[in-house]
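Only one structure is covered here, and it is reproduced in the block below.
Every protein chain except one is present and positioned as in the full complex.
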Amino acid sequence: MNTETLIPYAGIVTEITQQTPDVKTFRVEAPGGGKLFEHKPGQCAMLSVPGISEAMISITSSPTNTEYMEFSVKKCGCLTEWLHSMEVGQMITVRGPYGRHFPVYDELLGKDLLIIAGGIGLAPVRSVINYVRDNRDKFGSVDIVYGSRSKDDLVYYKEIVEEWMTTPGFNVHLTIDNPQEGWDGHVGFVPNFVKELNPDLKKTVLMCGPPIMIKFTLGGLMELGFKKEQVYTTMELRMKCGIGKCGRCNIGNKYVCKDGPVFRFDELDELPNEY
Amino acid sequence: MKKLSLAKLNDFFAAIAAKQALYLPVNNKVGKADFTKWTAGTEMSKALNTVRSAKDFFFPQTENLMDFKMEGKNIEVIDSREECEDFVVFGVRACDAASFAILDSVYLVDPVDSYYKNRREHGTVVTMACGKPAETCFCGTFGIDAANPAGDVTVWEVADGYMLRANTEKGEALLAATADLLEAGDEKAVEAAQAKTREIMAKLPLAGLTFDGVGVGKTKELFDRPEWKTLSESCLGCGTCTFVCPTCQCYDVRDFDTGNGIKRFRCWDSCMYSDFTLMAHGNSRNSQVERFRQRFMHKLVYYPDRNNGTFGCVGCGRCLARCPISMNIVKVAKTLGGNK
Partner (left out) sequence: MQEMMKNRAYALLENGTVDRVLGWTRGEFAYDMTPAVFRNADEVKNGFVYNDFCAANLSKYLVKECRAGGKILVFLKPCDTYSFNQLLAEHRIKRDMIYVVGIECFGKADVEKIKEMGIEGITGITAKDGIYTVSTIYGDKAIKPADVMAERCLACKSKKHVVYDELIGNEGEVVEDCNRFDMVAKLEAMTPDERYEFWRGELSRCIRCNACRNICPACTCEQCIFDNPNSGVSQKAAVNSFEENMFHIIRAFHVAGRCTDCGECSRVCPQNIPLHLLNRKFIKDVNTFYGDYQAGEDPTAKPPLGKYEKNDIEPGEAGGAKE
């Protein structure tokens, strides 16, 4: 893709899945079929409806998927509302891929992974999860701790139960904030759940979720004895260009769009607390 | 070194303008200098510098990026870029010429911004050494020599005309194309002009100003300093400093519905504006203190961190002259850096 121009591709939305009351997953293909471009797990793309606006959204599908890309979008602004109102067959524009990916090609190889997510925060790490499933022999065990407000707010629920839970070496731990009829699983917040599970300190952690969850989960991990060097997260700030030029998504001297969105916590320690 | 006699200045402009667009500082109706396209009879301004910087030539305030045709569920993406025509900017000062290197370090690094690159490639920059720098000038702080500006061609004003030196191939080409108007020049006249400029520079109040207290690696030291609150207290949150600054390069991308398709354009933006970092679910810089700090930390720490210590400021003094409440980078750097 010619990233010099900010000029996007037009892609066709070929499938829309209602994940939760306010999250939908959009499958996007090139007009002639296939993917618009290749990406790596954790990278993002700028999605747009011309005349509405453009926004950075993580690519939730795995690069091992050769047929399409997927984006899970929570309804919370003018572009996302428009996306939620559209029908299959509608075109949108996509440009990317942007940013630093999770280090699945080097540092994570052979590691036992602990993936922690809250709410829509599962979307960026889903790309990693499915990449690992498709390259099962290259990674150790995978523990997934995922929580949401309620059972209805768990995204990819069907995929989690039918595919992730049945993958050898995968352990999925779900939790919801409050007790609910029809839910016999764990109830409680993610940070406490992680502490209860007392994960092995050898694991490498990938974490994404609301800031409050990140803050307390990180604190919990530190108490358990994890080091910041073994915890990765992915950030989100206002972006316009995606290529480190428009000047708004910086945290200190790093641009989230270009130097991130994936950061290790020891790297974030070097940056001012402005996110 | 070439010389252009005063009498031939207009012929020189005419010769350039015959082949490509020529822009130079011209006084506007309120007596301030603006870069203006030369036409016969245009008189060059004697002002020290233009109100707007010369960045507009490469990074215009507004530019169309692409077009979209929307039909039913279909979107057609139209690359509406056109090759820029050759142009010459005459009379750029040393500070603004140095600002191009700063803009380059943003727009010409991977991934290259092709809109900017296109204009850079087609533009020839003719700089002019400053004769009488003002008290708001502090280019020397950044190692910029007002008496010896960069650019494709450098021009010095001397008693009976102008001395010209080509610095690049583009510059050589420009002087070659106007060779019949030029004569051989004497280096000594330039040296005398330079000595005079440097003598004035040394007497100005900001001579010897250093930004030693700020710079590379000082994020932790400076970010939480209590002075940010007092420095930013009367900041209006307007974009004057940003828009007159030759190095401010942040932009916004917006769509405009023409009624017959969508134009996606980019325009200057300011980190001082409240919506700069606004997202649907929050804002990472909610208060004016944070926005003010961002602007100065960017120029004084973040940019140097990413660019081998070079500050994101060239000392042109426009913000010193134009800020509605007279707050500026010199006051900020002095307050934070501890030197009075």
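So that you can tell them apart, the chains are marked A and B in the order they are listed, and the count of residues begins at 1 in each.
Rule of thumb we're sticking to: a contact is a pair of C-beta atoms (placed from the backbone, for glycine too) under 8 Å apart; a residue touches a chain by one contact, two chains touch by 3 or more.
Here the structure is a predicted model, which is why all the values come from computation and not from measurement.
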Inset, instruction - Among B:Lys19, B:Lys69, B:Lys188 or B:Lys203, choose the residue that contacts the chain missing from this document, as touch is defined above. - result: B:Lys203
Legend entry - Per the touch definition above, residue among B:Thr39, B:Gln61 or B:Asn286 touching the missing chain: B:Gln61
Inset, instruction - May I ask which residue of B:Gly143, B:Gly237, B:Gly282 or B:Gly338 touches the chain that does not appear here? - result: B:Gly237
Legend entry - Residues in subunit B touching the chain absent from view: 28-32, 34, 51-52, 61-62, 132, 134-136, 200, 203-206, 230, 233-234, 236-240, 242-244, 252, 254, 256, 263, 265, 267-270, 273-275, 278, 320, 322, 324-328, 330-331, 334
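Everything that follows uses one rule, which is that only the chains that are shown with their structure count from here on.
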Inset, instruction - Find the geometric centre of each of subunit A and subunit B from their Cα atoms only, then give the gap between the two centres in Å, rounded to an integer. - result: 40
Inset, instruction - Flag every residue of subunit B that touches subunit A in the complex, lowest number first. - result: 65-66, 68, 70, 73-77, 79, 81, 106-107, 111-115, 117, 219-220, 223-224, 249-253, 255, 257, 262, 264, 266, 269, 271, 276-281, 283-285, 290, 294, 297-298, 301-303, 305-306
Legend entry - For the subunit A and subunit B complex, residues of the former touching the latter: 3-10, 50-54, 76-78, 80, 87, 89-93, 236-238, 240-241, 243-253, 270-272, 274-275
